[in-house]
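If you scroll down you'll find the structure; I have some questions about it.
Below, a portion of the complex is reproduced, with chain positions unchanged.
Naming follows writing order (A and B), and every chain is counted from residue 1.
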Amino acid sequence: MTLPALQQAPFTWGVRVYWEDTDAGGIVFYANYLKFFERARTEWLRALGIEQQRLRDEVGGMFVVTQPQLQYHRPARLDDLLLVTARVVEAGRASMTIEQTALLKPQQGDGPAELLCSGTIRIGWVDDRFLRPQRIPSAVMAALKLPG
Amino acid sequence: MTLPALQQAPFTWGVRVYWEDTDAGGIVFYANYLKFFERARTEWLRALGIEQQRLRDEVGGMFVVTQPQLQYHRPARLDDLLLVTARVVEAGRASMTIEQTALLKPQQGDGPAELLCSGTIRIGWVDDRFLRPQRIPSAVMAALKLPG
């Protein structure tokens, strides 16, 4: 099911850049945006009442990332504060696609936030023992206001 | 100079455990506590008005970790919220020792926070070109209320 863009304003989560996130190019190591995007997805679910560890204990399943696609636009540096967004753009029974961006929060609070990285993350629900695709739990679908 | 324990109540910073922080043992990968401790030190300096990137641009120097010593007490797991503390316990002209702990924030808000990891991190100030020891900038010493 492709979702109308209007359905959801994106969830936004702040991520600060620390030494651990940078590389010898003086900028955020590109692979770390996958971590930043994951933090935002996790906090988005948490804001909707879904804790992944508890859900795993209860239903024996978890989300796994199956297809990430990223595009880097501008670099981020130490001490930068990023705004990371997430919203569902496509959802099926066992998987969904999340559109995500990382923006540079303006220092003074005014002006537009620069786009640093954008992408789509396809995730699927699997049982946590054999990692086989399973139907996404209805509690998750309901929290995301998706038809489950 | 050894500082009286009373001088400073420890700074505390919240750190959430994400997938990226865990390992196949089901717990937080031990090396990541060094990252958590660094985040707390960075936010502590920021709370005191010191941004490391700006300071580096201005004075051409930075802190480097010279001697970490850690002790693990109990494991942390996915979704746990940690409270990470930092306080100076010894300070010289070019280096200082920070005592740090990671505590598990109680889920219900009551009860004591369990100690997960404790340690001391010795850091030194170096010029950012040749990484040679330098006197810690007086702005940093003043912010930390240390005699500089």
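One rule holds for everything that comes next: a contact is a pair of C-beta atoms (placed from the backbone, for glycine too) under 8 Å apart; a residue touches a chain by one contact, two chains touch by 3 or more.
Worth saying up front: this structure is predicted, and the values here are computed from it rather than measured.
Asker: Total copies in the full assembly, please; the file places 2 of them.
Answerer: If we count all chains in the complex, we get 4 identical copies.
Going forward, only the chains that are shown with their structure count from here on.
Asker: Between chain A and chain B, what's the gap in Å when you average each chain's C-alpha atoms?
Answerer: Computed value for the inter-centroid distance: 27 Å.
Asker: Help me check something: in the complex, which residues belonging to chain A touch chain B?
Answerer: 16, 18-20, 35, 38-39, 42-43, 46, 51-54, 77-79
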